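A protein chain is absent from this complex, but the other protein chains hold their places.
Just so it is clear, A and B label the chains in written order, and each chain counts residues from 1 on its own.
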Amino acid sequence: MSFRVAASPHHHARVQTSTLMLKVALATLPGIAAQLYFFGYAVLIQLALAVVTAWSAEALVLSLREKTIVNRLKDHSALVTAVLLAVAIPAYAPWWIIVLGTAFAIIIVKQLYGGLGNNLFNPAMAAYVLLLISFPQQMTAWTPPTALQAQEQSTFDPVCLVFTDFSCAGYSITQLKTDVDGRTMATPLDTLKTDLTNNKTVSESRQQPMFAEIGGFGWNWVNLGFLLGGLWLWQQGVIQWRIPVAVLVSLGICSSIGAMVDADQYASPLFHWFSGGTMLAAFFIATDPVSASTTAKGRLIYGALIGLLVYLIRTFGGFPDGYAFAVMLANVAVPLIDAYTKPRTYGHKAKGSE
Amino acid sequence: MLIALLTLTGLALIFGAILGYAAIRFKVEADPLVDQIDDILPQTQCGQCGYPGCRPYAEAIANGDAINKCPPGGDAAIKKLASLLGVEAKPLDGAQTPAIKRVAYIREDECIGCTKCIQACPVDAIVGASKQMHTVITDECTGCDLCVEPCPVNCIDMLPVPTSVERWKWDLQAIPVKMVETN
Partner (left out) sequence: MASLFQQIKSGMLWDFHGGIHPPARKTQTSQKPLGRLSLPERLYIPLRQHIGVAGKLLVQPGDYVLKGQPLTAANNAMAVPVHAPTSGHVLAIDDHPSAHPSALPEPMIVMVPDGLEQWRERQPLDPEHISRQQILARIQDAGIAGMGGAGFPTHIKSSASQGVDYLIINAAECEPYITADDALMQTEAETIMQGIDILCDLLSPKAVLIGIEDDKPRAIAAMQAACGNRKDFYVRVVPAKYPSGGEKQLIQRLTSKEVPAGRRPLDIGIVMQNVGTAFAIAQAVLHDIPLISRIVTVVGETLSRPQNVLALVGTPVGFLLDSCGFVAEAKQRVIMGGPMMGFTLPSLQIPIVKTSNCIIAPTDAELPTTGPELDCIRCGACAEACPATLLPQQLLWFSKAKDHDKLKEHHLSDCIECGACAYVCPSEIPLVHYYRVAKAEIREQHRDELKAEQAKARFEARNERLEREKQQRMAKNQALAAQRQSMLAEQQKQQIADAASRVETTAETLSKEQIIAERERKKAEARAYQAAKAQNQVENPAETKVEPAPATEVNTDTATDPRQSAVAAAIARAKAKKAGISENAEADEVPASSATLDSDKAADPRSAAVAAAIARAKAKKAGISADAEAAKAAEVSASPIALDTEKATDPRAAAVAAAIARAKAKKAGISAEAEATKSEDAVAGAENTTPVDTEKAADPRAAAVAAAIARAKAKKAAEATSTITTADLTAETAVNTTIAADVPVAASPVADAADPRAAAVAAAIARAKAKKAAETQQEPSADAEINQITPETETKAVAAEPAVIEASTNVVAPTDAKKAAIAAAIARAKAKKAIESDQEKSE
């Protein structure tokens, strides 16, 4: 008989990283379902491509780094990165976009920085930004919801589009984006932005079919799906409330101010909350613990910063949606935020009164 | 053209004078480099660096000697020196770092009281008188080895400092687990 010597505590909550990551991946399901419904099953192809690429890339780098591959793949962090990138890019983006993006996210942004826990930036968002800057045409190729498309989609269209850039009938993405009236449609945020630069008012712009009562048509449901998933994560204790709430409140405040100043120029909070990737960013991307702030106060600041940046980029920037940029910029600010929001340790006086 | 040249020259002279004056007037009395280096060195006075004590080595470093000649200080001291002097940290020169802390013990039965070790000890950590048995004040011993060589009867041992409960470093792997036969 021998005895095992171990360090205390000998008790453990048994909440494991892999469980947490798996839950994050699962929580994207409502949002994915909404995308599936409104934009076709191309998103599933993207997901499959992303996951396979992520796992291969992770395994490759881990083997190069001489680490145990299986154990680390089991932490599901690569899976989460893949899923988030897959749902963030346009569903009909060509296949190499997602493969390139995921590989970049895993190899460069995550593993080259030291692997899980050491990356400065959110891998999915860094990859998204890379793709957006490098391939703006493909990355803005969001087709309108299938219901609004002029052409009827055939069963294999998504496959054809992703792998050949053309539908089975031979239409390109651009052609698919054209509505019955022959106008090119984009995402609601894009459309709004274009319209506003064309001296239309918000309400005028929102008369178009791709807009719904709140947010954009289809997009509001996708956002709702992510909101649901996020709430479930919060209920499960996987994420804390601070970052999502801070993001949404900050975005809400900014857009309210804008709307109050000039409702014709600036869209309402509800529109912002339920358009683009707001909910995805607030609940799934900003809450990525590795690249977020770690202190309680710091997380509020971090979230608020993202909300503010999203609004600024959407309203005044060159890109229709800005959450990827916002998250990356906030990532950069994290060390600073952490340094200034160190909580007061028990038995110590607050920083100022020392 | 000439005016411009003169003006510039004048300005240069004026500002130069101001700067020069400021340099003297507001001179910051910094802690001399040697003192700062000396503070980092472990003060074992062992002479393993080739200098007779820590301070001479500190002076040598200040004059450009290598920073990796201090085995008792180890990598920690080298790192600190590197950051102080803004140079690259180098691995320890030549000899291996003594992994375990050791102190000198005199086998007192064998000591002939020659006082050689007393004279060798840089920190006066050995007590004894001529023809009297000597002993090491282990608390003061820096483990520099300098007393070992002079001893004519080789009665000085460098023994590892025994681990006590207070100084234990939570090395759980090192705990000997007793194997008990089960019936």
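Operating definition for what follows: contacts are C-beta pairs under 8 Å (C-beta built on N, C-alpha and C of every residue); 3 or more make two chains touch, one makes a residue touch a chain.
Quick caveat: nothing in here was measured; it's all calculated off a predicted structure.
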Partners of the unshown chain among those that are drawn: A, B
Of A:T17, A:S56, A:Q175 or A:S256, the residue in touch with the unshown chain: A:T17
With respect to the chain omitted from the figure, which of A:I133, A:A296 or A:V332 is a touching residue? A:A296
Residue among A:G170, A:G318 or A:G347 touching the omitted chain: A:G347
Contact with the hidden chain only, please: which subunit A residues? 1-17, 19-20, 71-72, 75, 77, 115-118, 240, 289-290, 292, 294-296, 299, 338, 342-349
Would you write out the residues of subunit B that touch the absent chain, in ascending order? 38, 41-45, 53-54, 114-116, 118-119, 121-131, 137, 140, 142, 150, 152, 163-165, 167-170, 172, 175-178, 180, 182
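The rule is short, and it goes like this: only the chains that are shown with their structure count from here on.
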Mean-CA-position distance for subunit B and subunit A (Å): 54
Where on subunit B does subunit A make contact in their complex? 170, 172-173, 175, 177-182
Going by the contact rule at the top, pick out the subunit A residues touching subunit B in the complex. 1-7
